[in-house]
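Omission of a single protein chain aside, the complex is shown with its protein chains in their original locations.
Now for chain A:
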């Protein structure tokens, strides 16, 4: 899996293209490669309850009361059912 900056816990989003690295204070592009200090952010694509992912990044969430489709890039930092794969 290609790890991007917005997969990192130290990344503070600014917009669809960039954010701030909390460790360095620098502006970084989302799509540039994460560095050695990378720390995984909770996202559906990293969760055990994310299954049946299709090519467009949409799969199924089986972790909540009712199963439903979900997309892998969705942040899960506020999800109590998040379980890292």
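Here is the rule we go by: a residue touches a chain if its C-beta (ideal position, glycine included) is under 8 Å from a C-beta of that chain, and two chains touch if they have at least 3 such contacts; residues count from 1.
As a convention for this text, contacts and distances are computed from a predicted model.
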| item | value |
| --- | --- |
| Protein name as given in UniProt for the chain not displayed, "SCP2 sterol-binding domain-containing protein", "Sigma-70 family RNA polymerase sigma factor", "4-hydroxyphenylacetate decarboxylase large subunit" or "Tryptophan synthase alpha chain" | "4-hydroxyphenylacetate decarboxylase large subunit" |
| Residue, one of A:33, A:52 or A:73, that touches the chain absent here | A:73 |
| Missing-partner contacts on chain A, residue numbers | 12-17, 20, 22, 25, 27, 30-31, 56-58, 65-66, 68-75, 77-79 |
